[in-house]
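For this depiction, one protein chain was excluded, whereas all remaining protein chains were kept in their positions.
Each chain gets a letter, A and B, in the order it is written, and its residues are counted from 1.
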Amino acid sequence: MKLQIKYDINTACKVIMQENLDRIGIPYEITGLGEIEIKGILSTGQYTDLEDSIKKYGISIISDPKNGVAQKIKDVIIEMVYLEDKLPSSNISDYIADKMNLSYGYIANVFSEITYTSIGNFIIIQRIEYSKQLIVEGVLSLTEIAWKLNYSSVAHLSNQFKKTTGLTPSAFQRIINKRKDADFKAVQTQQKLSTSN
Amino acid sequence: MNNNALHILLADDDEDDRLFFKEAIDEIKVKTVVTLLNDGVQLMLYLNQPDVVLPNVVFLDLNMPKKGGMQCLKEIRSNSKLKDLSIAIYSTSASEQDIEETFVKGANIYIKKPNDFGELKKILAEVININWQYHTSGLNKENFLLSI
Partner (left out) sequence: MKRKIVKLSTPYLLTTLILSIFLLVFSAAITYKQFLELTKAEKRVVQSHKVILTAQELLSTVKDAETAQRGYLLTRDTVFLVPYKDAITYSAQIITDFKKLVGNNPEKQKAIDTLDFLIHKRFDIIAASIFKKDIELPLSSADKKSMLSRKDLVDKIRSKTNEIIKNEKMQLKIRESEHSEEVFLSPLTFLYTSLFALSIFIIAFFKIKSDLFHLKMANNQLLINKRLFEHSENISNICNWCWNLEANHLTFSNNIHYMLRCEKYDFKQTVEGFSKFVHPDDQHIITNGVKEALEIHKTAIVYYRVIRKDGVICYFKSESKMIQDNFHKNIMIGVISDISEQHHNNAILEEKLFDLERTNKELLAFNHVASHDLQEPLRKIQNFISRLDANEMESLSENGRTYFSRIKVAANRMQLLIDDLLAFSRTNKAEKVYELKDLNILLKISIQELAQSIEEKYATINTSALPSLNVIPFQIQQLFINIISNAIKYSKANVAPVITISSEIICGKDIIKSSFTSENKLHKITISDNGIGFDEEYAEDIFILFNRLHSDSEYCGTGIGLTICRKILENHNGYITAEGIPNVGSRFNIYLPMTE
């Protein structure tokens, strides 16, 4: 049987951090997306313990402040894309710079230094990523997805999709569907084998 | 792309192609460790080593003797240890249908071997970059499809 799940990364990460911090017994306060204020002092042992236990979730503690800046920019962008804020068509970078209270030039540099890609490119990647998710969900039509992601038209979305992935959205959908079918069939044969055994 | 080098693996039976690949990767400004293998059998042996450090990206030629790319793809995807590897099919041109088929069978990336060295560099840089983005930004690896 197949389950379709939707997940909210931010909540998931928050809960993981809370659980682990609670387990280790570290008093804390979550002050923002990807930001936790540790009350008191963290021993090296505790730090390593925390680091190790959250590593398997793909969560790491950012050491470099630049990492923090880059991470914050990422979070802002993700929020913009996924939480349906109207993407200000121009001035995205200005918008982010304002939000973070830093100059645009600075954040642009830090971002590309840390992530090896531009802010603009990252935004595109995120949007295309979200559209992939929506296509896989299969609930919304391509037009609705384009509207939801603030593209001026379906053609615009398709173009950007193709430029980014090399595939048209329909080809992408086709492949995902065929994959699902193949997986389903594999599970079926496995079930058959197990029941016959 | 942090201070750790990127592990890249290529399985291709053609000597010249391995040469191009290595030179192109070397010219990209990214720290990499490249392993070159000659065919599918060698590839699977390498990946199934008990203490192996799994590569960040596996580049796989389709037409190899002894064991071809599609067979390797199938084996990798059905191996619980290896199934999360990023796999890029690196092959001579194929029809749209065949390209889609490799994606359906589990490849993440399809690269048409280019005719131009500069093009190859660009492509490899793009692939490494995108892979890195997927790795660092919590993007869904299952939807990672790229056709270049």
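General observations
Assume a contact is a pair of C-beta atoms (placed from the backbone, for glycine too) under 8 Å apart; a residue touches a chain by one contact, two chains touch by 3 or more.
Values in this document were obtained by computation on a predicted structure and should not be read as measured data.
When the full complex is taken into account, the listed residue touching the unshown chain is A:Ser170, out of A:Gln18, A:Ser170 or A:Gln190. Across the entire complex, the residue among B:Gln49, B:Ser80 or B:Asn115 in touch with the chain not shown is B:Asn115. Only one of A:Gln46, A:Asn67, A:Gln133 or A:Ser158 touches the absent chain when the whole complex is considered: A:Ser158. Residues touching the missing chain, restricted to subunit B, are 14, 16-17, 20, 23, 63, 92-93, 95-97, 113-120 (touch as defined at the top). Subunit A meets the missing chain through residues 155, 158-159, 162, 168, 170-171.
The definition used in the following text is that only the chains that are shown with their structure count from here on.
Averaging C-alpha coordinates per chain places the centre of subunit A 24 Å away from that of subunit B. Considering their complex, residues 9, 58, 74, 115-117, 122, 125-126, 129, 132-133, 136, 165-167, 171-172, 174-176, 178-179, 182 of subunit A touch subunit B. The touching residues of subunit B, when paired with subunit A in their complex, are 1, 96, 100, 103-106, 110, 129-130, 132-133, 136-140, 143, 145-148.
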